[in-house]
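Have a look at this one before I ask anything.
Yeah, one chain of the complex is gone here, protein chain that is, but the others are all in their spots.
Presenting chain A:
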Amino acid sequence: MKTTLTVIGSLLCATPVVAADLRVSITDTSGKPVRDAVVTYEPAAGSAPVGIKAPYVMAQRDMNFTPYVLVVPAGATVSFPNQDAVSHHVYSFSPARKFQLPLYGGGLSRSLTFPTAGTVAIGCNIHDSMQAYIRVIDTAFYAQTDDKGVVTLTNLPNGAGDLVIWHPMSSAKGGETHLPLSVQGPIKPISVQLKIRRMAHAGGGY
């Protein structure tokens, strides 16, 4: 039975592939799946326009930003609705987009455009424990991991390129792990192990 399955598997793999798909599994150093990693592929020859559908929303709810990681294309306008009963003062000092949205109360929203690719760490000046990230990308090939830590990039074009695995808590420089890739037809699945920082929660509401 086992032999039969292996044979069927081999036959499937031997099937001609029109476009290359890449499966990436991401774990931490203890082997646990990593969620909220953003995997992008940047072909050296350039990429078609990014296909992430609007609206792009970074809400404030229950004294947290949600989602924790938001992926948007460069040039996207992101709205920041405050769904809490208290006011928030959203800011970032990240070089990719320095901004502040001065204090606004529950039920109100602000919006902001993110023209440059990169990582924008956002916080709230009133509530230090609130933190989230906007990953601004300029490639059509991207995916974000869920609890299983596995993503598949589809229809990668033949040629050289750069596979970037980013996670806000990755200890790699800028949180980015770069893997040069040369696509010529089918690509073997890739497993990546990230060293994820886990810091203690900041105490002291002083």
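In the analysis below, contacts are C-beta pairs under 8 Å (C-beta built on N, C-alpha and C of every residue); 3 or more make two chains touch, one makes a residue touch a chain; residues count from 1.
Note that in this section contacts and distances are computed from a predicted model.
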Absent chain [UniProt protein name; select from "Tripartite tricarboxylate transporter TctB family protein", "Spermidine/putrescine transport system permease protein PotC", "Porin" or "Electron transfer flavoprotein small subunit"]: "Porin"
Contact residue for the chain not shown (choose from A:25, A:47 or A:87): A:87
Chain A residues that touch the omitted chain in the full complex: 85-87, 89, 91, 93, 98, 100, 102-103, 105, 123, 125-126, 128, 171, 173, 197-206
